[in-house]
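To start, I am sharing the structure in question, which I have written as structure tokens.
Note that one protein chain of the assembly has been removed; the remaining protein chains are unaltered in position.
A and B label the chains in the order they appear, each numbered from 1.
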Amino acid sequence: MEEAEKILVVQNLKKYFKTTFGTVKAVDDISFDVRFGETFGLVGESGSGKSTTGYLTMGIYTPTAGKILFKGRDVSVHALKRPKHIKKDMSMVFQDPASSLNPSKTIGDIVGLPLKVHGMVNSSSEFIEKVAELLEVVELPPERFMHRRPGDLGGGEKQAVAIARAIATSPSFVVLDEPTSALDVSIQAKIIKILMKLQQELKLSYLFITHDLSLMRNVASRVAIMYLAKIYEYAPARLFFHNPLHPYTKMLLSSVPVLTDEEEALKPKDVKSTGEVSSAINPPPGCRFHPRCPFATKICKAKEPKFTMVEPEHYVACHLYTEKS
Amino acid sequence: MTEQALEIKDVYVGYKTYRGTSKVLDGVHLKVNAGERVGIIGESGCGKTTTMKTILRILPTNAVIQKGEVYFGGKNVLTIGKDELNELRRKHIVMISQDPTAALNPVFKIETQLIDIIKYSEKRKGKKTEEFKARCIKLLKEVALPDPERVLGSYPFQLSGGMKQRVCIAMALATPRHLLIADEPTTNLDVTIQDQVLRLIKDIAEKRKLSVILISQALGSVKGFVDKVYVMYAGNTVEVADTKELFSNPLHPYTKGLLDSTPKLTGGGFSEGIKGRVPDYINPPSGCRFHPRCNYTLSRCEKEKPPFIDFDGNHGVACWRYCKK
Partner (left out) sequence: MKKISLFKTIKQSPRWESARRMWYKFSRSPLSITGLVISATCIFIGLFAPYIVPYPEHGGYFSNYADAFIPPFQNSKYIFGTDEYGRDILTRTMLGFQYSLMMAGVVLSLVVAPGVILGLIAGYHKERWIDMVIMRISDIFIAVPPLVLALAICSVLEPNIFNAMMAVSLMWWPWYARLTYNVSSAIRNEYFVQAAEVMGASTFHIIFKEILPNCLGPILTKVTLDVGWVILIGSALSFVGLGAQPPTPDLGTMVADGGKWMPDFWWMSMFSALGIVIIILGFNLLGDGVRDVFTE
């Protein structure tokens, strides 16, 4: 894999937060990359560190250790220290549409802010024109929405506004942090369709973060699963869902609520969900999943597993597989 | 106690706002037999929570119950006096909400809160802490909480989301009840925990022969749990059927749209979703409230509201397409 084909490379990234309860290891030595034009999915539950990873790539947090390379350039610093042209090239859509839009501003102002910040418009009529174009791309008629406030909009419309704002500067990379978790299922479908359309038209690369596996199956080309600050399995989407290897992946898949019998048949039967996520302050020694793992052995409690490639592009960090190979 | 059934007949509820009256519930009906588990699915804003609040009469002050009856145990809940209403809330019907953090008082230990509930429900005063404590421990064991002693002595912030929800379930079932209303009890929880909590509710319901109303937006979680499903849209009951029947043979266009929009674990991309948005309840659409978003409208749909008819045995639907006239 040519380095030039990767738009984002994350190497040994760590983020620790000091709190009164101890040091929270939110992200503890993860590495992955996102290729040009692909949707890379990051899956995990609460406490896994997936959202923190998204924030680290955008520069909302400063990494405690490790590197983030965007288009080959080292950007492992806080957003305020990053050069402006990098900020123009990456953007983010946040999890909660309600709080990602300033309630006291109009939609036009919200969507147009990046244009102003990066000096992309020269007059107010050009501003209105560009904002109107952006709103039309996300299927919100400008005449009706430009002058309204976020409080008047429904969840799906708010998220569409957030997307319009994210693509305003024609970035090449967008981090999507649970973009549809707060939305109803019928609206989710619309928003995802808009995102897919934009990806095709604008040649965007996405880092797609979610806990919803059914959603992930239909958007991502490659998936990584995180548990308690570490990545435990990566695979192309098809392999991830049809041949899950890590016990946690299987546990997560077996808990997904599904509607059809074929989906039911796809779910792994050998692992049922048990237990809860442990604390990130004192994660279990060795493999962090061992307290909940039905296949845990002595070595799992002592040593952290390393990655092995089980099939092309399919890596898993689990002692069950290291021994086999 | 003998057969207790809940029946909601033709309930109309509105909220007074600065722009006029918001006609949220537009003729809702529901029937739960003793020991039966019923699911209500519908998206946000369709009136599910309002309906549940109407049953317990805990609507906000600007709500007006315009019409309709709610029968429980042979009496109309909407017209009974304060004493009877309190008895209803103390002994018969209990509700669990979406956010366990908001349901628990942050400044009291779990023990205090649990004992308070028991004392209130059974109208007992005085100390006798040993007896209460033993009961609490038994309850917590029943909801599969490990280390009940520790949980009793903790404050809510020391517990995880899944544990808090289990505590709420324990509080709800501290005294014998007839009807449990679970309003999206697992939406805020991780997927693996959702599975566990739902299985727990199912087990307890079966053991105690409890009637349950489960409200959810996640269609899949309802499927494995309830006997009968109601579909609500914009304050109307639009379809009802036995679970299997509903998912394999949905009649109402809205139900079909919802099922289509749900992403499948087996892949297959996304549908178009359902066009349009949830109606403005202050000026709702004429006739069938779904008609602006429906792909199968007849000329009648805009003029008259379709009645709820029994299409096929246990399968009812409110749609002009299925009216023989």
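Quick note on the criterion: a contact is a pair of C-beta atoms (placed from the backbone, for glycine too) under 8 Å apart; a residue touches a chain by one contact, two chains touch by 3 or more.
Keep in mind it's a predicted model, so treat the numbers as computed, not measured.
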item: Chains shown that the absent chain touches, full complex; value: A, B
item: Residue among A:S99, A:N243 or A:T297 touching the omitted chain; value: A:S99
item: Of A:T169, A:T260 or A:S279, the one touching the omitted chain in the full complex; value: A:T169
item: Per the touch definition above, residue among A:M146, A:A160 or A:V256 touching the missing chain; value: A:M146
item: Touch with the omitted chain, as defined above, among A:V77, A:V117 or A:M309; value: A:V117
item: Chain not shown, touching residues in chain B; value: 17-18
item: Residues from chain A at the interface with the omitted partner, ascending; value: 58-60, 79-80, 84, 87-88, 90-92, 94-96, 99-106, 110, 113-114, 117-118, 128-129, 132-133, 142-143, 146-149, 152, 162, 165, 169
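Operating definition for what follows: only the chains that are shown with their structure count from here on.
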item: Rounded Å distance between chain A and chain B, as computed from the means of their C-alpha atoms; value: 32
item: Interfacial residue positions of chain A with respect to chain B in the complex; value: 45-46, 154-157, 184-190, 192-193, 196, 211-215, 217-218, 237-238, 241, 251-260, 262-263, 266-267, 273-274, 276-277
item: Sites on chain B touched by chain A in the complex; value: 43-45, 160-163, 190-196, 217-221, 223-224, 247, 257-274, 277-278
